[in-house]
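Shown here: the complex without one of its protein chains, the others still in place.
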Amino acid sequence: MTLPSSSQSVNIPLQELAQAIHATIHGSPDVLITGLSHLEGASCGDVSFVLKPSFQEAARQSQAAAFIVTHPIPDDPRPQLIVPNPLFAVTALAQKFFLPPLPPRGIHPTAVKGLDVRIGPDMSIGALVTIGDRAKIGSGVTIHAGVHIGDDTIIGDECILYPHVSLLTGCVIGNRVIVHSGTVIGSDGFGYVQHEGRHHKIPQLGRVVIEDDVELGANVTVDRATFGSTIIKRGTKIDNQVQIAHNVVIGEDCILVAQVGIAGSTVLGHHVMVGGQSGLVDHVKIGNQVKIAAGSGVTNDVKSGQVVGGRPAVEHGIWRRSQVIQYQLPELRKELRALQKHVQHLESLLHDRPSSKPRHGSESKP
Amino acid sequence: MTLPSSSQSVNIPLQELAQAIHATIHGSPDVLITGLSHLEGASCGDVSFVLKPSFQEAARQSQAAAFIVTHPIPDDPRPQLIVPNPLFAVTALAQKFFLPPLPPRGIHPTAVKGLDVRIGPDMSIGALVTIGDRAKIGSGVTIHAGVHIGDDTIIGDECILYPHVSLLTGCVIGNRVIVHSGTVIGSDGFGYVQHEGRHHKIPQLGRVVIEDDVELGANVTVDRATFGSTIIKRGTKIDNQVQIAHNVVIGEDCILVAQVGIAGSTVLGHHVMVGGQSGLVDHVKIGNQVKIAAGSGVTNDVKSGQVVGGRPAVEHGIWRRSQVIQYQLPELRKELRALQKHVQHLESLLHDRPSSKPRHGSESKP
Partner (left out) sequence: MTLPSSSQSVNIPLQELAQAIHATIHGSPDVLITGLSHLEGASCGDVSFVLKPSFQEAARQSQAAAFIVTHPIPDDPRPQLIVPNPLFAVTALAQKFFLPPLPPRGIHPTAVKGLDVRIGPDMSIGALVTIGDRAKIGSGVTIHAGVHIGDDTIIGDECILYPHVSLLTGCVIGNRVIVHSGTVIGSDGFGYVQHEGRHHKIPQLGRVVIEDDVELGANVTVDRATFGSTIIKRGTKIDNQVQIAHNVVIGEDCILVAQVGIAGSTVLGHHVMVGGQSGLVDHVKIGNQVKIAAGSGVTNDVKSGQVVGGRPAVEHGIWRRSQVIQYQLPELRKELRALQKHVQHLESLLHDRPSSKPRHGSESKP
């Protein structure tokens, strides 16, 4: 069987790529580039990239036709594009030349629209999409097959919703938001009041607000607020299977790695990074530019700029040092036991002497 | 852009609300209430609520038109409804007056029904719902767009299934069950038998039974039993992204917080509370009214009434005390090292004396 290639097939002079990323060219600008790939996977027409000087040897071994680099690879005759940040350049090139084309524009005839729906121009609404009453959708959106958009939901411009996203009633989504498959936005927050031994549902009357340039991975869940809004602010990126509870506020430009859980009403500042599988309890405040190590359990407020880890999460250095020692515990216990015996032995020596005072037993361990 | 308000817009005399929750009114009963909100978010027509005396100051600052309270706020001229449990009263009011109306009744023309399907009266079956052969569905159900209901599945009265729920073949759902988007009920249990180095699937022939008044969050998974039933009993509430393996039995009125995982054949009693991200291994028995702290790893049976925490989970007090000390380990090790030196020094003092007996080295640490 033939496999689809790792990026769109194209045919572009290297010169054109160089211009797009404002690169200086070392070597011939006339090479025709047919793809973009990492060093190991590159075929003979591909442009590739060198992120660190230590990858230069891998570059020499690579079959790529040209490289994007910061420091030119010595003794390699192939053309090189010099830029300050090769990965950022790759990102720009991929966006412009190598991504698969957007799906065809228009509304698939099997999509189901409610009443009073407004959709901006240049949309692509896929097969079997369902759109609720009074939904307002901006221009240039791409809504893939099987997405559900609830009543009264508002979606900005140039958003991409992948298959089987559920965007429930009354949510508000900004511009250029990307939501991956299976993600649920606007499910009820988890709130009950106990009365006579039973749990009574607290109706969740709020909504979810997702600002511009947010990306949500696959099978993420974001609950609507009890009252008011659960908010994910501009530029924040959220990985797969993250859980955001009701009334949480996530600041701008945060990174939440896969399988993180954030409990109700917790507030994160901007540029917070949360490592995978971490959990944050409810009602804590996390400052700006905080880093939380993977697998942490945050149970208290964290001040801006702190780096924390562990369960419960503490300052990173304290956590690291205690992590190392946990596995030396059997040895430390052995040392303690040996020392106890040693002290007993010394004591017996002391008491065996004629001049020793009577033992003052109540202070010492037998 | 105009945003949807935090609850349904209404126009109800305060008197009417008071009657619905059997409240005593302090102040004028004639105020017209237009919404329900928490203290900070309340607009001038809203009724709000005071859960603790410490929130009275926030209430004074609030723009709410009236309050639901246990102890009247002193020196506030606004009317107050006095009840024993304000949150329970809010729940009742929200259910009765402030929830969005149920979707229109009837069966959407794009829904796909199998053979011999029976559906009770007063249903709302949304767009693109698929219902398998011989499914039996009670009265008053609300099945949102894109839900899948498998062959031979039975659903009780007044259930709500949100978009993209998958309810697979042969499952049994009670009355007033709520299932949020993306949740899967009846996927195969994870069972294989090893034979000649390969894993052979053990067919999962059982089903899932979900009793009355259960609520399942978004993107939950509940596997069908190998034989017999995986059971979630009456009144249990399960948060987003919880995993329930095959043959698990969850008792009545339990609370399982987000991202909990419960392995095969484990049995929980009633009123068990499991904190977020906890894991329970297979084949353990958890008694009634057990509390399991967030992030715990339960590897053994837990008796009724116990509070446990940690990985592995132990009695709460033991876990708490050792949690504190884990971060003092570097200091404790330092103290041990200092004490070792100290003892060596004492020993040298002892041996330097003319009268000392020969050292009995085999008992002591060098």
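Read from first to last, the chains carry the letters A and B; within each, the first residue is number 1.
In the analysis below, contacts are C-beta pairs under 8 Å (C-beta built on N, C-alpha and C of every residue); 3 or more make two chains touch, one makes a residue touch a chain.
What you see is a predicted model, and the numbers here were worked out from it, not measured in a lab.
**Q** Taking the entire complex into account, which one of A:I12, A:L36 or A:I119 touches the absent chain?
**A** A:L36
**Q** Of the residues listed, A:P72, A:G295 or A:P312, which one is in contact with the missing chain?
**A** A:G295
**Q** For the full complex, which residue in A:A65, A:I131, A:A225 or A:V257 touches the chain that was left out?
**A** A:V257
**Q** Touching the left-out chain: which of B:H22, B:H71 or B:H199?
**A** In the full complex, the listed residue that touches the missing chain is B:H199.
**Q** For subunit B, which residues touch the unseen chain?
**A** Residues of subunit B in touch with the missing chain: 112, 128, 130, 136, 146, 148, 150-152, 154, 164, 166, 168-170, 172, 182-184, 187-188, 190, 192-193, 195, 197-203, 205-207, 219, 221, 223, 225-229, 241, 243, 245, 259, 261, 263, 277, 279, 281, 297, 310-312, 314, 318-319, 321-322, 325-326, 328-329, 332, 335-336, 338-339, 341-343, 345-346, 349-350, 352-355.
**Q** Could you pull out which residues of subunit A are in touch with the chain that's been left out?
**A** So the residues of subunit A touching the unseen chain are 1, 3-4, 6-8, 36-38, 40-41, 85, 87-88, 90-91, 94-95, 98-100, 108, 110, 126-128, 144-146, 162-164, 178, 180-182, 213, 215, 217-219, 235, 237, 239-241, 253, 255, 257-259, 271, 276-277, 294-295, 311, 323, 326-330, 332-333, 336, 339-340, 343, 346-347, 350, 355-357, 360, 363-365.
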